[in-house]
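Missing here: one protein chain of the complex. Every other protein chain is in place.
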Amino acid sequence: MMDKINWTQWIIIAVSLVAAPFIGALIAGLDRKVTARMQGRKGPPVIQPFYDIIKLFSKQPVALHKLQILYAFLHLVFMMLVVVFLAMGQDLLMILFAHAFSTICLVLGGMSVRSPYSRIGSLRKIMQMLAYEPILILIIVAIYLQTDSFLASSVMSMSKPMLCSMPLLFLAFLSAVAIKLNKSPFDVSTSHHAHQEIVKGITIEYAGPYLGIIEIAHFYETAILFFIIMMFWQTNLYIGFGLETLAFLAILILDNTFSRLTTTWMLKYMWSIPLFLSIANIIWLWSK
Amino acid sequence: MINNVENITVDNLLDKVASKMPLGFRFVTMTCVDCGEHFDILYHFDKNYELSNFRLSLKKGESLPSISGLIFAALVVENEIQDLFGVKVTGLVLDYEGRFLLTETAPERPLCRVPGVMMVEAGKPAEAAEVK
Amino acid sequence: MAKNTIIPFGPQHPVLPEPIQLRLVLDEERVVSAIPVVGYVHRGLEKLAEQKDFLQDTYLIERICGICSFIHSLTYSMGIESMMGLTPPPRAQYLRVIWSELHRMHSHLLATGLLADSFGFENLFMQLWRTREHIMDAMEATTGARVLLGTCCIGGVRKDVSEELLKSVLQTLVTVEKELDEHMPVLLNDYSVKQRLCGVGILDKQVAYERGAVGPTARASGIAMDLRTQGYAAYGELDVEPMVETDGDCYARTKVRVRELYQSLNIIRQAIGKIPSGSINVPFKTKPDGEVISRAEQPRGEVLYYLKGNGTDMLERLRVRTPTFANIPPVLAMLAGCELADVGVIVISIDPCISCTER
Amino acid sequence: MFTIIGNVFKNLRSKYATRLYPYEVRTPFAGARGKLEIDPDICIYCGICAKRCPANAIAVTRKPDKTWTLDPYRCIVCSYCVEVCPKKCLHMNPKHRSQE
Amino acid sequence: MFNAVSKSPWVVHFNCNSCNGCDIEFLACLTPHYDVERFGILHIGNPKHADVLVVTGSVNNRNARVLQNVYNQIPDPKVVVAMGVCTSSGGVFAGCYNILGNVDLVIPVDVFVPGCPPRPEAMIDGIVKAVGILERKRKGEIFPTAPKPLCKFKPSEEQSAEKTAIKEEKTV
Partner (left out) sequence: MEIMSFNILLAVLIIAPVVFGVVAYLSPDKLRSMSIILCSVIVAAAGIMITIKPNNQFELPGSEMIATILEVAIVGIILYIAVTIRNWLILLMSLAQLGMIIAEIILAQTGHAVTHSYDFATDPLTKILILITSIVGPIIAVYAIGYMKSHQEHAPPTAASLGQFFFFFIAFLGFMNGLVMANNLKWFSFFWEATTLCSYMLIGQDGGESKKNAERALLINTFGGLAMVAGALWLAVENKTESFEGLLAAKAVIPMVLLCVAAFTKSALLPFQSWLLGAMIAPTPVSALLHSATMVKAGSYLVLRVTPGFHDSPKVMMVITIIGALTFAGAALLAVTQSNAKRVLAYSTISNLGLVVACAGIGTPLAYAAALAIICFHAISKGLLFLCVGRIEQKIGSRDIEDMGGILYRMPVTTSVALIGMMSMLLPPFGMLLSKWMAIEATIRSPLILVFIILGSALTVFFWSKWIGRIQTSSYHPKFNKESIDPAMGFSLITLALGVLLTGLGSMWIFNKFFAPITKQVFAGRTDISDVLWNVFNAAGDFAAVTLFVAVGIAFIAYWLLVWRRFKETDVRLPFLCGENAESTVYTTSAFHNSEGIRSYAFRSMGDKIENSWSSTTYLKNFICEKKATIWLNIIAWVIIIILLGEAHLL
């Protein structure tokens, strides 16, 4: 309830709302830098994403029609909501829903325009959702099995790091993160710099500030995902941070050692190995 | 100068062309040359790096039957000839109707020689740009 | 039931480096039909060549395409030479071979790099182009230009290459080979690359033959055809074998290119080893007259020049049939029934060069 | 799978391949065709270069005064003119034009 | 703010009519040896996200409208960089029947990069210059189409006053 939130919580919410995009942007900047170095290039400065965002907001706001932009706003707001929920340690399922709806809004925005590439990208985005959503839910199930609670805050009450009890789920989750960040081999619906058969896919018709909104939402999302990775070692922040770095490098290496594969492949893969890993992990937890 | 040239006519064109493929010839391309009164249309076939050609002389204004029904690959070049020389090619599998390489705004039949005018001034000299 | 998707694929499309439109009809994401729409790069160069004199044409012809430019001017020169009865001196012939093969290498690296880009392997693209840069340097060092070499002329070549430079080219080749050894396994053995290439865009031998495929496209379908074996320029004295694969899919085409890269390395080494000294061109006074067909093996396949001179400075007709021109009908056969995601890959796998095609 | 990973780590370890162009300029290759230059004092304004240039980039006038004009936005840097000039007053500067 | 516009120019490349020479040189700019991403440049492939339009090749009858469309789809502020002599005059192709000519017949161009093809270094110069213009355009300055100065030489005897000054005099 609103009235039950005390001022520390308000501060936490405010701080996380402000900090998340910065962290996300920083990660994106590091991503670009490290990717460049992996390819033997010098690469852009680490704060490049900030320049990009500022630039996007100084561009002319062009669009195909008005409705499209509403969805960009909703996309961002739901992403922010996820951050708020996480900061409040709220129900994990609700967090997942909010996150899913954020994505759905992006999809709807992409589909609301009469632009074939955008629509194809949107459909692929839904496929991506189909691919990773079960894993996210299974992670929640695993958390529930251990804590008997759906609350995000309950994770902190676990005495052992989550990674110890859900190592396989962690691996599966990394695949999901790769999808969410549109990294090879999963960058089917849109992709940041690669040249794709559907051009920019789902974001193709957003320009200027509206693209900026979507980018910011993406930063939020990145921050959220990395926060969740950190939660896998909730008992020690430093180790959690190390875990995060490792995961970050792993995803970048994945990005740089794989080509983009097809949607069909993605679905098949995600519904076989990671799903199998997750279910195995769940069964193990269940039998414990 | 060009070896293995056989003269053919519009009437036996299709038969001749059809007879080439079973012999293991690969269709290479066609060349159209404007010879003033008529077009020389050369059909090039290749077997073991050896070209063998048909030469068809087509009167201006006459239409050329398409061989794209026999050899799909000829489609592209026939459309091109139709564009660039204004030769009407009949029976194309996919007819771009003279809009293959050219658009409405482009000159018509650009590769035809206009009698009398042998050379169009190619490009403007540098002064022209300077004046502008 | 649902209508089919109709989209233009190109002309301005990041996967296609060049403007060509494929009008795709898709059922969900499966291609039902693909119709090429061209003319975005049509310049009308054949006409212009008739209006410049045949010496200037050498430079014009080079600019049919920046990727395979040298071999264009080479084929053109060979045509004019045979019209005028000239035989370039052997050193020129060898230099021509060396530059041709450098061109082939840069073109193949470019093509495979673009292919990697088209299936989203950015890193591989970067690495291949990085390797390519060595070859560009070698070309710039030997000719003075990176792309449009401008060194082939009628009767020989314009520029001699010193022994040191040739040595440095060999040196470059060592680097290139080392890097190729590193990258080629990625192209050939990587799981994800194979996923995208194997079994995609299959062109079987019969169709390849009927539709007149040339170059790596044809060779990948099992048609052993390489004009270099006919021994134009100095190829007759060098060891050239057509590189043939039989699967006819994108993977086979890539493999042909990869093998040709090594082959080119080998040829250049042979040529540098055997290169005689002497003059680099022959003087001439005559004007081209008569009709001639000249053919050579471009990176993408057989190029055919039809030249008709009339004893004046101007040619009466110059016609170029480039390899991509011949490869367009086969690529349409490959596209039918493929996935949208593979359209770019398939198109790039024949290494299309539209500016060659449309001139 | 992961066949390129060795290369990735190699790149991470070693210095980047990038030439930091505007800050560090590589010396051009000797004999590179960067831009066309003329020594106007040797030139006899015969106009042969202008006639031979495949791109019509040169204009030479003798009257009212002697000028040799190059349209650098037309020149295809082929150095054909260098070859045909009887006085050899044209030469190619290995530096490219915008690098002045 | 931070001149952000000039620090994050996203490029869309349209190959008009080029012989690919300029094209591949431009692509080479993206690759490790030149790496224009150092300047924040992304080859984005979609005009709606772009700030810089890189054109190679001259305009012909069919692609003029495409060029126009691509240009129109780029939101302001935007700059156009024309690579190669084809873009500035038609280059060696001037006079071809299907060539309309230079790119600035169709869209305003901010930077012309001479050369056939320009070296990647020259292209980088061009883009860097264009990016400066981009920032000033954001501030509302209006730019005319870039000039294409000729290089005019006269025998130095005739230049009695300043003997050495005119090596490369530029006129518009």
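The letters A, B, C, D and E name the chains in turn, as written, and every chain counts its residues from 1.
The rule is short, and it goes like this: a residue touches a chain if its C-beta (ideal position, glycine included) is under 8 Å from a C-beta of that chain, and two chains touch if they have at least 3 such contacts.
Just so you know, these numbers come straight off a predicted model, no measurement behind them.
*Asks:* May I ask you to name the displayed chains that the omitted chain touches in the full complex?
*Replies:* Looking at the complete complex, the unshown chain comes into contact with A, B, C, E.
*Asks:* So one chain is hidden, and I want to know which residue out of A:L56, A:V141, A:V188 or A:L277 touches that hidden chain in the complete assembly.
*Replies:* Candidates A:L56, A:V141, A:V188 or A:L277; residue touching the omitted chain: A:V141.
*Asks:* Pick out which of C:R23, C:K205 or C:K287 touches the chain that's been left out of the picture.
*Replies:* Checking each option in C:R23, C:K205 or C:K287, the one touching the absent chain turns out to be C:R23.
*Asks:* Considering the complete complex, identify which of C:P11, C:G79 or C:P352 is in touch with the unshown chain.
*Replies:* Only one of C:P11, C:G79 or C:P352 touches the chain omitted from view, namely C:P11.
*Asks:* For the full complex, which residue in A:Y51, A:F101, A:F219 or A:F258 touches the chain that was left out?
*Replies:* In the full complex, the listed residue that touches the missing chain is A:F101.
*Asks:* Identify the residues of chain C touching the omitted chain, counting contacts across the whole complex.
*Replies:* 1-13, 21, 23, 26-30, 35, 37
*Asks:* Quickly run down the residues of chain A that touch the omitted chain.
*Replies:* Looking at chain A, the ones touching the missing chain are residues 1-2, 60-67, 69-70, 73-74, 76-78, 80-81, 84-85, 88, 90-91, 93-94, 97-98, 100-101, 104, 107-108, 110-120, 122-123, 126-127, 129-130, 133-134, 137, 141, 144, 148-151, 199, 204-205, 207, 264, 267, 282, 286.
*Asks:* Go through chain B and note every residue touching the omitted chain.
*Replies:* 96-97, 99-100, 103-104
One rule holds in what follows: only the chains that are shown with their structure count from here on.
*Asks:* Is the C-beta contact count larger for C-D or for D-E?
*Replies:* Of the two interfaces, C-D and D-E, more C-beta pairs touch across D-E.
*Asks:* What's the farthest chain from chain A if centres are computed as the mean of the Cα atoms?
*Replies:* Most distant chain from chain A: B.
*Asks:* Taking each chain's centre as the mean of its CA atoms, how far is chain A from chain E in angstrom?
*Replies:* 38
*Asks:* Need the CA-centroid distance for the pair chain A / chain D, whole Å please.
*Replies:* Chain centroid spacing, chain A to chain D, equals 49 Å.
*Asks:* If I count partner chains per residue in chain A, which residues reach a count of at least 2?
*Replies:* In chain A, 36, 38-43, 193, 195-196, 199, 256-257 touch at least two other chains.
*Asks:* Can you pull out the residues of chain B that are in contact with at least two other chains?
*Replies:* 101-103, 110, 120, 122-124, 126, 129-130 - these are the residues of chain B that touch more than one other chain.
*Asks:* Over in the complex, which chain E residues touch chain A? Could you list them?
*Replies:* Chain E reaches chain A through residues 1-2, 4-5, 7-8, 10, 31-32, 35, 37-40, 42-46, 48-49, 51, 75-77, 138.
*Asks:* Going by the contact rule set out above, which residues of chain D touch chain C in the complex?
*Replies:* On the chain D side, the touching residues are 1-4, 6-8, 17, 29, 31-33, 52-55, 76-80, 83, 92, 94.
*Asks:* Along chain E, where are the residues that touch chain C in the complex?
*Replies:* Interface residues on chain E, with respect to chain C: 12, 14-25, 27-28, 30-33, 43-47, 57-58, 60, 62-63, 66, 70, 91-93, 95-99, 116-117, 119.
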